[in-house]
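First the structure, which I've put down as structure tokens, then a few questions once you've had a look.
Removed from the display is one protein chain of the complex; every other protein chain stays in position.
Chains here go by letter, A and B, matching the order in which they are written, and residues are numbered from 1 within each.
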Amino acid sequence: MDWSEIFGPDALVVLLSSSVAFAMPTALAAVGETVAERAGVLNLGLEGMLLSGALASFLVAYYVGSVALGTLAGVAIGVGLGALMAFLSVTLRTEQIINGIAIVLVAQGITAFTFEKLFGGGDQPTIAGIPDVDVPLLHSIPGVGPVLFEQNVLFYISVAVALGVCLLLARTRFGLSVSAVGESPAAAEAMAVSVARTRWLALLVGGGMAGLGGAVLVLGQLNVFEEDVSGGRGWIAIALVIFGRWNPLFVLGGAFLFGFTDALQIRVQAVSGGIASTVPTEIFGALPYAVTLIVMVAATVWAGRDAQPSALGVPFRKGVSA
Amino acid sequence: MSVSQATARLIAPPGLNRRLRAILASTGAVLLSLVVGGLLIVIAGGEPISAYRALLDGALGTPYGMGQVLVLAIPLIIIGLGLALAFRGRVYNIGAEGQLFMGALASGVVAILLPVGFGPLLIAAAVVAGVLAGAGWGAIVGVLRARWGVNEVITSLLLNFVAILIFTYIVRRPLRAPGSPDLQGRAIQPDAALPALPDLAVHIGLFLALALVPLAAYLMSRTPFGFRVRMMGFNAEAGRTAGVRSGRMVVGLMLISGGLAGLAGTLQILGVAERLDPGISQGYGFTAIVVALLGRLNAVGVLLAALFIALLQSGGQAMSVIEGVPYAIVLAIPGVFVVFLLIADRLARD
Partner (left out) sequence: MRLTKWKAVPICLAAAALAAGAASCGDDDDGGGGGGQAEGKVKTAIVLPCATSDPWCKQGYDAAKALQKQGAIDLQVTTNAPQDTAGVTRVLAQYAQGGTQLILAHSTWQDAAFDVAKQFPDVDIASYSFELRDNVAILEEPIYQAAFLAGMLAGGLTESNTIAGSAGQDVPLCHAELEAFEDGAKRTNKQVKMIDTYIGDWNDSAKGKQATQAQIDQGADVVLACGGGPATGMAQAIKEANISGFGYVGDMSSQAPNNMVGSILYNLEPYFKAAVDDVKNDTFRPAKRYEFGLADGGVSLQLNDGYAVKEIPADVMDQMKQVQEQIKSGKFKVPYEAGA
């Protein structure tokens, strides 16, 4: 097998460019989840928010014809579900894990049902794709240029949003509140930081980003919607938050690592000739998970300390010490 | 006062006896979820009353139907018990699905290939293989956490995918059912199949599942081990005070919960599918998490929650057929029910 067909400079650029694009929805959801979890809320409803954002954006883009409005619709739905999660987990303080799972179930049910109702029995509806736009000057940088700067508009928006949220967490007052609330809510409350409000906002951000991820998946890449189009990205995103040790930049990196290995295994199959290969295809399928696992273990062993927010998953009650 | 406190006062005025408040809250939750579920059904084009009747009728109206509910409940009970124990010790095993499949694989291979003619011996060998495989798969997660502090949520989650891929490969190549156009594994030897209860269409694994409930209850509340698990789950300080060797405990809990998941997978192979079938589980390992939480991490609670969820799912499938409501909506209803029950639980506690 000719490895230069995968790792030679030209091939590598193609591989990186496509894997970065495909990883974007997961990356967005993962960074959003980082915000929520840093604030102390374990939002397992991510898959449902991503899926709902995908459907909403598809429907608006299909019927109205506007990708921009479709994207906004996706974000709006994500924010709405984030609000639902906040209401259940922060205001009513019920079991976060179950709330999240319930949101996923309801979202899966309603999206599948709606799509079937609108398009059942007919041909698969598709929308026109959006073109790639080269960023002037930047895209000529050898190596990095074609990978990052010859993508479509939604990709650029996603990168901006993801980096923006990283900045939000690291440098703003809100970001500090988030960390405080997730680490030690009682202390935060004593310093006049409203735990409830911070967590609500964190969930709105998290939900919105997941919804954006769904919009990017459908409008920026697939140009179709099908039932369960999210394909487990929400769950991977949650795992990536842990992988990235709750640091949004590492989370982003993890998302791309995972996306890269996933694209890699498909490409290796194509290069190695498929049927003739004696290596079972399942080994290729297992590659992204195995790599993520190994890197995770190596990183933890090397870094040592536990990075999990202390108050993660625990509902906060005013006036009672943790 | 907070929203929840206000609502609590509305439903159950504080003057009332605490127990009465709990009853009122739970009843309110059940009613409210029936209403919301009904709304979902109406949206889907059905008629709520007849739909609910179809749900209960489908689930409980015939002996065959009741058997189906029990078949669905068995893995939920077994895995749920293991997870309840693990979660008590704050060992969040999200890998039960993968452990189930590893157990299914090992027991299936034994049941297919082991040249033992005596039924009970073959079954016993398969069960041992299945439990060990599930426990071993779980132990990987436990050791990684105990030895190097690697977060068990992500390791167990990722290992799910790996386990399912291994299972898929075995079914696809070495042990594929001859002549099958798709992913179907070979059948187990007839002697290895678990006998079924007459009339009820459920295998005798039911008794095993039911027997595990009091066993688990005893383990959790009346043994030093159970006490130490609880202490460890409370916080690290309490654990140390109680003399818990936390590393050992983590591995132990993963062995137990993994082994139980493996057992569930074994019963699915020997009692339900009677072949290596990728369809033996669709997220049972994850549903069991909901079961464990809904059952408040205690044994009897897990039993009730498992039966409840199995009833909703089985009846829901029947309802989708009778009422013409798409199954997708039916999936959502257990989720809604569970959320409202938890809300009621929370309100009653305030």
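Just so we're on the same page, a contact is a pair of C-beta atoms (placed from the backbone, for glycine too) under 8 Å apart; a residue touches a chain by one contact, two chains touch by 3 or more.
Owing to the predicted nature of the structure, the values given are computational and were not obtained by experimental measurement.
Within the full complex, the chain left out of the display is in contact with A, B. Considering A:Asn223, A:Asn247 or A:Gln308, the position touching the chain not shown turns out to be A:Asn223 (whole complex).
From the set B:Tyr64, B:Phe118, B:Trp148 or B:Phe207, the residue in touch with the chain omitted from the display is B:Tyr64, counting the whole complex.
Where subunit A meets the missing chain, the touching residues are 5, 11, 14, 18, 22, 112, 115-116, 119-126, 129, 217, 221-224, 226-229, 231, 262-263, 266-267, 269-271, 273-275, 281-282, 284-285. Panel shows subunit B; residues 19, 22-23, 25-27, 30, 52-53, 56-58, 60-62, 64-65, 68, 71-72, 165, 168, 172-173, 177, 179-184, 201, 272-275, 277, 279-282, 284, 295-298, 300-301, 304, 308, 311, 313-314, 317-318, 320-322, 324, 326-328, 341, 345, 348-349 of it touch the chain omitted from the view.
By our rule, only the chains that are shown with their structure count from here on.
Averaged C-alpha coordinates put the centre of subunit A at 28 Å from the centre of subunit B.
Listing the residues of subunit A that touch subunit B in their complex gives 88, 91-95, 97-99, 101-106, 108-110, 112-113, 116, 227, 235, 238-239, 242-243, 280, 282-283, 285-286, 289-290, 292-293, 296-297, 300-301, 304, 306, 308, 318. In the complex of the two chains, the subunit B residues touching subunit A come out as 2-4, 40, 43-44, 144, 148-151, 153-155, 157-159, 161-162, 165-166, 168-169, 172-173, 286, 289-290, 293-294, 326, 328-332, 334-336, 338-339, 342-343, 345-347.
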